[in-house]
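Here the complex is missing one protein chain, while the rest keep their positions.
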């Protein structure tokens, strides 16, 4: 599984190879990673170095508190990164927003109806793809209109699904 | 609910009146009793005195470890005390043992059959009485014979149910 | 005296309980509904409910507390700090009820509790105060402009009714003073409905240094040297140390401050433990700030460097015995630092954090003392102050104490509430703190948690690894639930989806 993790605007490309091996950029690291006492306290031994940190979920990612220093981190797999890129490229606070499918998939659920008022971050469509259900969220507040798909329908990449204005 | 609790051969007659009141012998005590952190550590405030103890279940009762002192305790409600008295009064290692019903009730289950070899402490009959299911156990090892009742049957106090020899 | 009621909660109640237990004295705890499972209730021989969680319904109910003391047969009440500790009326009520109040006489509490009385009393005893016109009533602009040069510039214009910086102006010279007086009065008028102002010398680079004193009923008063408490945020002390790195080897200054503190205490006939707070400027002039007529939060650092058990001495004094020590017995051995561990989030404006402590590992080992009233499973409620533990270390030197504090902070684990431990870690790494180069404005004006990290090795790639591994597992777990659901009932599937959707 490949991830792109961002800390302080620095992106780290990571690939989880198996239980004990991770690729970080060009290096392959041997890791031993355990939760301590079932708590959000984690012990990581990586190539002999021992680290411990609290890792807390955050609304938009994770907080890693290690050695008295807080590292806010965003972890995205390729799919999520594409989702965000797609959302980011079309977002604009004033203009109409057209939700486009970031990947081919199957519409599972559309939890909104035309005319609904939605908040920023509210889920507009749940799309099944890469065997996972993906939430497509609204990048801004507005009114939903022109829903062009329905649950059960297959969609192509970059197909417009609905609009928010 | 009435209990007889035995510590060091001393019997204490206790009655739980409600959440915060207990009768101990002739006294009515105001108690505030809580488990600490969901552990077998208990804090008891009784008429302003504060005590704390570990209370562990034991095969035959409870262990109360308080202020560096262990108090092994047997707690019996009236029904259990009668059960034990009934068992105790007829037990004999050599002679045939006749299991008599310690109270009126309904036979729920007889988990043994004639000719079965049973161990000391093995359940012979489950009797429903006082809205509870009571296990009648064998006071010694032996062979079950002459089962005189069957599940669903009502029995009288001191009625012989079966024998072990 | 063989039974003492402790009219407090939290770490200080536990601290006092321990002293009593070690003296063979029985203890009576009082508690609010929120504190049924608090350590002080668990450790005490007796415990009585006061009332609902809010302090005014529980720990401030002096009447109930005195009634409980009488009912339980406690001959004395220890008030700790906060709550009723500096309430002269409560001390008087104890006396009226025939119960010993472990602290000073009501008259001493009252005298030091009123700022103007305190100021005038200590001035009369020859104790230096911050020069200014406070306590001289309403003065006109003309009067103020006339007196300003005597006080000296820079100075502060402060609202008489004021607080929180409202109506306060810093004045550099006489020329700009009239305009600043006007604006200060306008602001004071609009904020407090009272335009009166007074002048106070601006103590630049001020250090907050306080002297612990002990006084017995036989008239012996001694000082246990100083504590430095300049690391503050919004006037809340966060880190204290003893001895003060600012006083350092200046034994003459130490002695002069000690003697002045003793004089201030004697000026109100002080008995028991107390603390005289001073502001010290960069030229080592010191000014009386106020007297705390009770045990201080930070008393342990003094205990560690002097070997005196202050709480036991308090009880000894209350029993009418002589102090165990004379002034010449009091030495300084090594250095001690205290970090106040608060349930507040240093990354979120130090907002208080509440919740159940799910897990905790205390730092232990040589030279480490933790005074705390919490434990795993205990709930931190919003009703009381956020202090959950005091982490105190001793070292042979200040440098060793700092190194030890670093390792202790790094060992400390608390899960369930956010704490200010990272703030303390940053401070222990700060070059200015290490050099003893700080004043009371340091935290607010010149300290940033990000800046100090410069000296530290950062591990963003390790943090990235950790976050990724946790995220990966969290996702794997969700996937697993869905898979389990498929074999089981269709409900599970939707639970899994729902969980993922609401992550």
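Going in written order, the chains are labelled A, B and C, and every chain counts its residues from 1.
We take it that a residue touches a chain if its C-beta (ideal position, glycine included) is under 8 Å from a C-beta of that chain, and two chains touch if they have at least 3 such contacts.
Please read these numbers as outputs of a predicted model, since none were measured by experiment.
Undergrad: Of the residues C:193, C:349, C:366 or C:435, which one touches the chain left out of the display?
TA: C:366
Undergrad: If the hidden chain were put back, which of C:78, C:105, C:316 or C:404 would touch it?
TA: C:404
Undergrad: Could you list which residues of chain C touch the chain missing from the display?
TA: 14-15, 18-19, 21-24, 43, 300, 303, 307, 309, 333, 359-362, 364-366, 368-372, 375-377, 396, 400, 403-404, 406-407, 410-411
Undergrad: Which positions on chain B touch the chain that was left off?
TA: The list for chain B reads 1, 3, 5, 7-8, 10, 12, 14, 16, 22, 24, 29, 31, 33, 37, 39-42, 44, 46, 51, 53-55, 57, 61-71, 73, 75, 77, 123, 126, 132-133, 135.
Undergrad: Determine and list the chain A residues touching the chain excluded from the picture.
TA: 32, 34, 36-39, 43, 45, 48-50, 52
The definition used in the following text is that only the chains that are shown with their structure count from here on.
Undergrad: Averaged over CA atoms, how far is the centre of chain A from the centre of chain B? Could you give it in whole Å?
TA: 58
Undergrad: Report, in whole Å, the distance between the mean C-alpha point of chain A and the mean C-alpha point of chain C.
TA: About 44 Å separates the centre of chain A from that of chain C.
Undergrad: Give the residues of chain B that touch two or more other chains, as numbers and ranges in rising order.
TA: As it turns out, chain B has no residue touching two or more other chains.
Undergrad: Identify all positions of chain C at which a residue touches two or more other chains, and write them in rising order.
TA: None at all.
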